[in-house]
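The complex is shown incomplete by one protein chain, all other protein chains being positioned as in the whole.
Take a look at chain A:
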Amino acid sequence: MATFLGINLFGLFGQLLVGLINGSFYALLSLGLAIIFGLLKIINFAQGAMYMLGAFAAWMALNYLGINYWLALILVPLAVGAAGILMERLLIRPIAKEDHLYSLLLTFGIALMLQGMFTHVFGSSGMAYAIPEALQGGIKLPFMYLPTYRAWIVVASILVCGATWWMIEKTRLGAYLRAGTENAQLMQAFGINVPLMVTLTFGFGVGLAGFAGVMAAPVYSVSPDMGSNLLIIVFAIVVIGGMGSIGGAILTGLGMGIVEGLTKYFYPEASSTVIFLVMVIVLLLKPAGLFGKEA
């Protein structure tokens, strides 16, 4: 067994990989939250439920319709995004002018309903989703065994996050989005259809959660409460990073996953709480968050 300075490298790299996988999901979800927050100034409490919806949609697509993983990876985010668009138009839009705390409560209610419905239909015990054939097995590296699907999660998430970052920071469409974040009224005056942009942004942000859900289905068990547990951690990550920067949301998500993985190796008792403790430290030292603007 490979050891270095008394550290079991096999175990350490294993936990680092688990951390990186969790971090991929944190990054995808906090990225979606940050995009939505940027333009709508609301926090989507249903983001976790949409992630759960994505996982269940993949499971149902496979078991009821025979739609395989690869097709689901494209179709499910679109479907979840469409659900998000409906939600924005029908429920969030009417109260857009009220205090933003109301939209938080509204999306919380939606999350409760979705979680309740899936618990009612499928029970709370979780279901398995097989890893697609092409990604089964793994590679034996000198210091660890790397399952292919897990490597795929990390690579695919980083690609999607990177593409989103590029789209927002480097393209014309992204420039509109950033301008809308700064001053939506002025954008409207320039002839940009801001309400449409808001709807599509919400759909995209929610679609990212749906994508994360499909990715998660083969590694975590597909269960109704998979989203709520994850979302609270993502909230802490959003507080740590601050929602001012797209790149910041991605980096904080991945970074916190790694921190969690390291904690699981060195002090497993604290692994479920370490991210919250980091949040406390950040609140004490830099209340606006690592990438946030001073409020």
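What we mean here is this: contacts are C-beta pairs under 8 Å (C-beta built on N, C-alpha and C of every residue); 3 or more make two chains touch, one makes a residue touch a chain; residues count from 1.
Simple rule for what comes next: contacts and distances are computed from a predicted model.
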| item | value |
| --- | --- |
| Omitted chain (choose from "ATP synthase subunit b", "ABC transporter permease", "Spore coat protein CotJA" or "Sulfur oxidation c-type cytochrome SoxX") - UniProt protein name | "ABC transporter permease" |
| Residue, one of A:Val239, A:Leu254 or A:Leu290, that touches the chain absent here | A:Val239 |
| Among A:Phe10, A:Phe108, A:Trp152 or A:Tyr176, residue touching the chain not depicted | A:Phe108 |
| Interface residues of chain A (partner: the chain not displayed) | 37, 42-43, 91, 94-95, 98, 100-106, 108-117, 119-120, 228, 232-233, 235-236, 238-239, 269, 272-273, 276-277, 279-280, 283-284, 287, 295 |
